[in-house]
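The block underneath contains the structure these notes are about, expressed in C-alpha cells.
Apart from one protein chain that is not included, each protein chain of the complex appears where it belongs.
Then we have chain A:
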Amino acid sequence: MKRISQTTLLLAGLGAIAIASGCKAGKTGQAATDEDAAKKVYVAPGKHDELYMFASGGFSGQIAAYGIPSGRLLKVIPVFSQNPENGYGYSEETKPMLNTSHGFVPWDDTHHPELSKTNGEDDGRWLFINGNNTPRIARLNLATFKTEEILELPNVAGNHASPFCTENTEYIVGNTRFSVPLDGDKDVSIGDFKKKFKGAATFIKVDKNTGRMNIAFQLIVPGFNYDLAHAGKGPSHDWIFFTCYNTEQANTLLEVNASQRDKDFIMAVNWKKAEELVAQGKGRKVPAKYAHNLYNERTHSATSAMENDVTMLDVKDYPGLIYYIPCPKSPHGVDVEPNGEYFVASGKLAAVIPVFSFKKMLGAIDQKQFEGDFDGIPVLKYNTVLEGEVQKPGLGPLHTEFDGKGYAYTSMFVSSEIVKWKVDTREIIDRIPTYYSIGHLSVPGGDSRHPYGKYVIALNKITKDRYLPTGPELTQSAQLIDITGNKMKLLLDFPTIGEPHYAQTIPAEKIEKNSVKFFKLEENDNPYAAKSEKEARVVRKGNRVDVYMTAIRSHLAPDNIEGINQGDDVYVHVTNLEQDWDVPHGFAIKGSNNSELLIMPGETATLKWAPDRTGIFPFYCTDFCSALHQEMSGYFRVSPKGSNVPLTFHLGENLAAR
C-alpha cells in the first residue's frame, strides 16, 4: 500500500516536471531575485572572491575552480582527461598520469571533489576526486592546482562511492557502483550475479605529510550498487557509511528490477576495526594489477608503476566489521551532520528522509536488535536506529549538507528544489526551486565539523531556457543561494564546464596563501632541462633526436634546426627560463600530430614529434608572452630519410644575407 502511494507521488512529480518544462518554457525560471542580490554577488574588478568552489566537470573528466560569490570560472584543472590546451596527457612528462592497467585511457568521468581534512575541517592542502568509469582516485595539490597522483582501484567498477575521507584524511574510500566479479574471476556468466559479483569497499591510506595514497585494504562485500559514502566525525569518528541500492541484486533492466524493495541499505563500516585487523596480519594478499601514477614537482614529470597485490578482508569472516541499516528506498546520499551524531540518508525514490542516530545504532548493535542478516551480515531493525523522518520533503531527495547552525539542506532531483529543515526536529523550514533538476548541493564546509555556511550552491543537470541557446548541447549550471536568513534567497545562476556533479567550497584564505607563483629553475630536476641558453642543444642517437630548447621573452633557443630526417622521433624538451609570475610560454610545431605545450616558468615539458614528410616546419610560442611574442618562433628543416644534411642548430647568427 505504502509503495503504491510513493510510486503515485513520484509519477505525479515526473508528470509535473514534464508539463512545466514542456508547455511554458521560460516562465518557470522567472522567480524573483532579491533586489540586492546583484550587490551580494558583485566582486569589483581587481577584487578577489571570498571562496573557491571546486566543481567536478562530470563527463569532462576534469575539475573547475570558480570564485564565489561571483561565479567566475578561474581555472579548469585537467585530471582524468587529456587537455590539449596545456598539453596535459599529451606531453611526455604527463602521459604516464593517464596510464592504467588497461593502458592509456584518455578520458574519465569525475564525480566527487573531496577536500582533505584535519580535525574534520577542510585544510586546503589537497583535493581528491574519483574517476568513475575506469576506477581511479586522483589527488590534486592545491598549491599548484595540478594533479599530482592517480591511483587505480582493482576489483571495482563504477567507482562512485568515492573519494570520501575520514576526519583527518586517514583514509579515502572507493566502492563499486556496478558490482563485478573480482579481478581474479576472468570469465563469468552475467547470470551468476548473485553468486559471483561483489563490491569492494576500498580504503586508501593517505600519507599525512606527502598526501601519497596507497590501498590499505579492500573489504569484500555483497554485490550491491554502492552509491555514496560519508565518514563519521566526533563520536562516530571510527565509522564510515555507504549507501547501497539494488539490494535486489538484479543484473538487467535495473530501472525496474533494482527498484522493487521498499528498503535498501546503509552499510555502516567500522574502519578502525578493519585497520586493526589488517595490522594484526588478518586478511589475505590477493594478486591485483593496478596503476599508481605520481607527478613529481621537481622533475615536472610523472611516472606510472603497476602495483601487484591488494589486501582483502572478506567481511563475512569478521563479525562486527559491518552492519546493514534498512533505508527507504534506493538510497543515494548519506551525510553526517557536523556533530557526528546524526546521519541522514536520501532514498531517491522515497517519500521521507530518514535521520539515523549513531548512538542508537551502537545501542542496537549492542542489544543485537537484528531483523535478520544478508549473506551473514546483520541487518539492524530500522526503528531501533531511526531518530526520526523528515515528512513530505519533496520528490527525489538526493543529498544533504549542513550550515552548522542546526539546519540541513537537501536537494530534490524530481521536484527540482532545495529543502531546508531543522536537524533536531526534522521540521521543514523553507524550500526554494532550482533550475532545473538539482543533483548535489554544496554548502561551504557543509560536510565538515565547522561549516562556513552563508551560501548553498545548487548543482543542476538541466538548464533548458536559462541561458542564450547554444543548439542541442547546452551548458549545465550552478545556482548560488543565500542561506543567512530564515528564507533562502536565489542570488546568482552561472554556467559550468561539463556536468558540475558535485562541488566543495572553501574560504579563499585557506588556499591563496599557499599558491605557488612559479617553479624555481634551480630546483628543476627534469633530466632534459636546459637551464640556460648555453645548455640549449640538439643531440641525435640513432633516429631519436633530442632538442634541448629554452624559452625566454622573446626567443626560443635554438631557433634554426637542420639535419632532422623524415622518420625521426624528435623530442623537443622546452624549458621556460622565466623566473617571474605569470609568464608561461607555449610551444607548437606545424603539422605535429600532438597538442601544444604550455610551460610554466621554471618548468620543462616535452613534445614528441614524428615528422612524416620533408620540408620546413615553423614552430612558435603559443602563449602571448610579450611585445615580441610573434618573433618567438623558429624553423625545423626536415630532410629525406637517409639524407646527409648535418645536424646543426643555432640562434642569433643572422643568415638573412645568405
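Simple rule for what comes next: contacts are C-beta pairs under 8 Å (C-beta built on N, C-alpha and C of every residue); 3 or more make two chains touch, one makes a residue touch a chain; residues count from 1.
Keep this in mind: contacts and distances are computed from a predicted model.
Chemist: Just by its UniProt name, which of "RsbT co-antagonist protein RsbR", "Copper chaperone NosL", "Chromate transporter" or "Phenylacetate-CoA oxygenase subunit PaaJ" is the chain not shown in this complex?
Modeler: "Copper chaperone NosL"
Chemist: Out of A:I552, A:C621 or A:V638, which is the one that touches the chain we can't see?
Modeler: A:I552
Chemist: Taking the full complex into account, find the residue in A:A38, A:V256, A:L628 or A:V645 that is in contact with the omitted chain.
Modeler: A:L628
Chemist: Out of A:E149, A:D403 or A:E578, which touches the unshown chain?
Modeler: Per the contact definition at the top, the residue touching the missing chain is A:E578.
Chemist: For the chain that got dropped from the picture, name the residues of chain A it touches.
Modeler: 552-554, 578-581, 626-628, 631
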